[in-house]
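A single protein chain has been omitted; all remaining protein chains appear in their positions.
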Amino acid sequence: LEEPLLFEIGRADVTGVDLPAVDANAPTRLGGLARSEAIGLVGLTEPETVRHYTRLSRQNYGIDLGFFPLGSCTMKHNPRLNEKVARLPGFADIHPLAPQNSVQGALEVVAQLGEWLCKLTGMPGVAMSPKAGAHGELCGILAIRAAHEARGDAREVVLVPESAHGTNPATAAFANYRVEDIPATPEGRVDVAALKARLGPDVAAVMITNPNTCGLFEKDFREIADAVHAAGGYVYCDGANFNAIVGKVRPGDLGVDAMHINLHKTFSTPHGGGGPGSGPVVFSEALAPFAPLPFVRQDAEGTFYLVEEENREERGPSFGRMTAFHGQMGMFTRALTYMLSHGADGLKQVAEDAVLNANYILRSMEDILHAPFAASGPCMHEALFGDKDFTGGLSTLDVAKGLIDEGYHPMTVYFPLVVHGAMLVEPTETESKAAIDQFITAFRAVVERALAGDEELKQAPYYAPRRRLDETQAARKPVLSWQKPDD
Amino acid sequence: LEEPLLFEIGRADVTGVDLPAVDANAPTRLGGLARSEAIGLVGLTEPETVRHYTRLSRQNYGIDLGFFPLGSCTMKHNPRLNEKVARLPGFADIHPLAPQNSVQGALEVVAQLGEWLCKLTGMPGVAMSPKAGAHGELCGILAIRAAHEARGDAREVVLVPESAHGTNPATAAFANYRVEDIPATPEGRVDVAALKARLGPDVAAVMITNPNTCGLFEKDFREIADAVHAAGGYVYCDGANFNAIVGKVRPGDLGVDAMHINLHKTFSTPHGGGGPGSGPVVFSEALAPFAPLPFVRQDAEGTFYLVEEENREERGPSFGRMTAFHGQMGMFTRALTYMLSHGADGLKQVAEDAVLNANYILRSMEDILHAPFAASGPCMHEALFGDKDFTGGLSTLDVAKGLIDEGYHPMTVYFPLVVHGAMLVEPTETESKAAIDQFITAFRAVVERALAGDEELKQAPYYAPRRRLDETQAARKPVLSWQKPDD
Amino acid sequence: MRYLPLTDTDRAAMLEKIGAGSVDELFVDVPEVARLDGPIRGLPMHASEMAVERHMKSLAAKNLVAGDVPFFLGAGAYRHHVPASVDTIIQRGEFLTAYTPYQPEIAQGTLQMLFEFQTQVARLYGCAVANASLYDGSTACWEAVAMATRVTRRKRAVLSGALHPHYAEVVKTMAKFTGDTIADAMPAITPEPDLGGLIARIDDDTACVVVQYPDILGRISDLTPVAEAAHAKGALLVVVNTEPVALGAIKSPGEMGADIVVGEGQSLGVGLQFGGPYLGLFAVRDPKHVRQMPGRLCGETTDAEGKRGFVLTLSTREQHIRREKATSNICTNSGLCALAFSVHMTLLGERGLRELAAENHRLACLAAERLAKVPGVEVLNNAFFNEFTLMLGGKPARAIVRDLADRGVLGGVSLGRLYPGVEALEHALLVAVTETTTEEDIEVLARELEASIKESAQ
Partner (left out) sequence: MRYLPLTDTDRAAMLEKIGAGSVDELFVDVPEVARLDGPIRGLPMHASEMAVERHMKSLAAKNLVAGDVPFFLGAGAYRHHVPASVDTIIQRGEFLTAYTPYQPEIAQGTLQMLFEFQTQVARLYGCAVANASLYDGSTACWEAVAMATRVTRRKRAVLSGALHPHYAEVVKTMAKFTGDTIADAMPAITPEPDLGGLIARIDDDTACVVVQYPDILGRISDLTPVAEAAHAKGALLVVVNTEPVALGAIKSPGEMGADIVVGEGQSLGVGLQFGGPYLGLFAVRDPKHVRQMPGRLCGETTDAEGKRGFVLTLSTREQHIRREKATSNICTNSGLCALAFSVHMTLLGERGLRELAAENHRLACLAAERLAKVPGVEVLNNAFFNEFTLMLGGKPARAIVRDLADRGVLGGVSLGRLYPGVEALEHALLVAVTETTTEEDIEVLARELEASIKESAQ
């Protein structure tokens, strides 16, 4: 059965809540602004609502259903304890502007999580309010600009490797920086010589992802950081792949000045079909003073308090406020629960198992699938492949759709851009060997078909809720909300 | 992807909980009974566990997924507030033997629910402890036997209509009664004359379902009850179909002496794949004193207390204890929540809508499908059909399996036994007209195929997780637990 | 009304199709005397979700939550930590809102789960076959007695005095109606159960002996001699277990020769819930007894394409087929509780169950040691798993328990509550300890128990 759209089954006079009927004669103080027009909404009773969304959900694929090897996106298991904790009324039902003496436990969560992040990264400062990874990047770059400006040294350029996430250049551009690419070596890493050559008094920062988006550890990171610092710049590390090294390596030991941490990737807050995320940023001594408002401090008696005074002069050099209130509390409780569950030993094991699983896939596929950097040594938490040996006009996209028919969510495709027809496979640490072996079998089968130029693969998927969707049509004449057919 | 059995993927040394490792040298006080052999269990980590059961769940059909017209089973929407309330720690995390001063709220729930049941049925007494409908039937019959025996009038026979649920004769037989059938009239009701003729000093009780399993109201119920009472017997009413009349008719006004109420049917506690149920029993004045232990009372100061003293003489004529502790508390909280949500007006509407929906289906199908009692007037909450016009060797079973391919759970089939190839369709009040119309369209399509003798229908379902399963093989050589293939 | 999708427009259209002028015409068969002229009086009208939630929360708030205080109650219901994922899984609509799997093609989720559950229970109990669950431990206990009478064609059951008194009471109530004879006894307050006395009560008419393990006083002992004695007389041994976690540490009943093993499964996955719904477990050691078992059985088979699948099977034993000749009148199992149990057991696995049992026992040993130091208090048991009996030196346990509750400690179950009016038992207190008990909880209990005993002396 196809599930109709809400607006095709809902009715304006039906509701799934029981409220007093509107008394048209009740006194109001709406200043003459009472709504006269219909809003155009429709309602369903609770039975219909539950069924509508249950049916919709069954057209989705999630980690709960199977292996989800989406490289760089880190689809790992979401522990249910985290969900339970986040729903405790003491966390879920408190107001962001409640008097601080009434929310000491909440402030302590923010402080404890911040402390974990600082210890795990070896960095002294942290900003908790960024709402997502990209927001965290912005936070880091704004702190860098604020720090430069504070010493009267406005710089214009941010260097970004070709393989970076699109958010990196977008963020730097937002902060009014000119973005320049850094080339990659044939081994899939930053070209250190080229980077060093480009450094100078106009370079505000470099933004490097480590482990990088080719799944490799930037082994010269420390050398790069030293060179950037020597040239008066700052090192921004994109922490999207921190999950590969958490508990094993502290970015602070590599010379990082700022790094955002995607709590949903490394600390397993749920992706929820695209969000919400949470992107705290850790800072070096040099940048910590510029962290945005608000932040939590503890006084001598152990009472936690918020520094949130945007309108005061004494707020220090903070670059300002990035969002209303204090950040993604609901994600903080989940992430802290995850950290406490794993502990220092467990987080180290997380990184080790994630890397082990990825290398196992790399070595189980490289005999039939082009693995451009396989010779560079071990990969980190994701294995990167390319489509160069496919025949018959088949491409990475066809392999991805073929995997859907095998019951899998595809890997990340066409990213990073530095590899032709890139396929980035990230198993994460929460998959069993049996699950990975089963995936490898299916992946090999589909790849064999692509190598053999199997025409049928071009029409895959055959067994999904939908066949291939026409994205061009969607973009050419966008239909972005439902209209009555006869409207 | 097929989901393997737990024992095919689990491992003895894997666990999804974190506990201290067993210290083989720790002192024990096990009296030499420490387990030496392996138990033979296997474990999964949490990610594997969630995935295993999520995948299994997707091979199931539930009300949340679609219309579930299983006659007599009453698959109505399960409100989620009820689930939330049952999980409040104040209900979910209290011990049945906790000191009574510490569980006054729990005792009040039992008392409030009992009061609702008494008021809704117009009966003065209630027993809350029966664990399910059939357990409630037993409770009623035991009270009847106890009442007869208390006045030194042991009787031997219980009369049960042909159309009764199998539990009725099974229950009477359990209580050492001889069961005799009462015939049905061609209109699908109890043959009053035959019943009256059979009454006499050996008849302890009659057990009648009302509305009956043909979906009809026993219009002569009061007359029957009076005759039974005049003959010194008691009237047991099977309350399985109480949902059709709740809020509209009080069984007490019809002369009922005992009736169990399936909380899951009438008051929407979830079926959960076959249980748990809950079957409180309401009693007339005559039977109330024989109700089983324990029960809740309130003292003059408003304090609730339990009468549970099995070993005391002063327990009165109660026939004894049917189960440990006090009954299905988790179902009580859900049912009370449901009752409070609907109120007296809502429950009346429940019955009216359930009956309206059933009649709508009856009248929308009778032109093509044999409806044996359609001429008897309106049906109650379920519509009964028979297979007599099918051709080509097709039967009710084929129609049921054909509906699966249309995306529906089939109706109840081959029950009641009084109609050949019975199909008992119960829509309940929680379906929308749109959902019912859609079902009627599908049902008509499948029935047309059966009337036309469509051979393909014999192999249905084609699109379910499994094709038809071999039940004979299962029963001939039962395989009831997993064994290692080489065991 | 938020759960009722029909609008008045829908109702009018449907009545037209039916050819009725009003809904009341559909109730024409109801005798006039029984027709109500409006909503039932004396009950409130419908209420919003918010209002109902507020009301139910106010009732819940009147109860002392076990997890909020030091807690030591057991006696057939144990408080264990249930992993959060258990509840997530049982709330999946496909499990929660499914019916009994009578249409196996679209119920393989429930059926495979039940097959796995049966395997888990059978192995835990050291048996060949388990059923798909019964209501609870006490009714399972009666079903075991009834099955024994069917198998042996004898009508007498001998109950150990140390069987949970509620269980014994259920058996006696049922037997009163079936005409079976029950030989029961009061528990003897001794460090070891009196198995010799029990054996002496077995005669040639005995269908079964029923023994609890660990028993109501928390004692454990080898039941092999009972099994041998029973078998020698042609009787069956029924072993009752109310704490499945114990079987992670001690020998299974099957190993000791039990023929039928029944029990309460609430400890795993289900929670306390003030006594229900719980989960009756039922297994037999000898597969030849399968056809005499009560309740549902799930079996493996294949579908028309040869794929493995599962169905409810051997239903010719059941009431909907056999009617008055059924093995029992049961038509409901405790399916959702069985799922919760099975998920919890899957999370534990062999290793986790053994670790859980060891941790329960470790803390119970600590508690027994500490409480024995309270002046006037003695530990009765020689051996125990996670529950033991304290003798309170002549103080009435029931009053002490109430006093402890006022002090914010749920200190145990008094035998006075379980056996009211039996003087010989009124000074004994059952104390259960699980992995949820902290060492601090134990200390608090010891301290408050000491204070309570002292004050009760004054």
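Every chain is named by a letter (A, B and C) in the order it is written, and numbering of its residues begins at 1.
We adopt the following convention: a contact is a pair of C-beta atoms (placed from the backbone, for glycine too) under 8 Å apart; a residue touches a chain by one contact, two chains touch by 3 or more.
Computed from a predicted model, the values in this text were never measured in an experiment.
K.L.:
Which of these, A:46, A:191 or A:454, touches the one chain of the complex that we don't see?
P.N.:
A:46
K.L.:
Name every residue on chain C in touch with the hidden partner chain.
P.N.:
Touching the missing chain: residues 2, 48-50, 53, 81, 83-84, 88, 91-93, 347, 435-436.
K.L.:
Under the stated touch rule, tell me which residues of chain B contact the chain that is not displayed.
P.N.:
Contact residues on chain B toward the absent chain are 11, 13-19, 44-48, 50, 54, 79-81, 83-84.
Definition applied: only the chains that are shown with their structure count from here on.
K.L.:
So how far apart, in whole Å, are chain B and chain C when each is placed at the average of its C-alpha atoms?
P.N.:
From the centre of chain B to the centre of chain C is 20 Å.
K.L.:
Two-or-more-chain contact residues of chain C, please, as numbers and ranges.
P.N.:
1-5, 46-47, 49, 83, 85, 87-88, 93, in rising order.
K.L.:
What positions in chain B touch 2 or more of the other chains?
P.N.:
In chain B, the residues touching two or more other chains are 46, 50, 54, 58, 63-65, 77, 79, 341, 430-432, 435.
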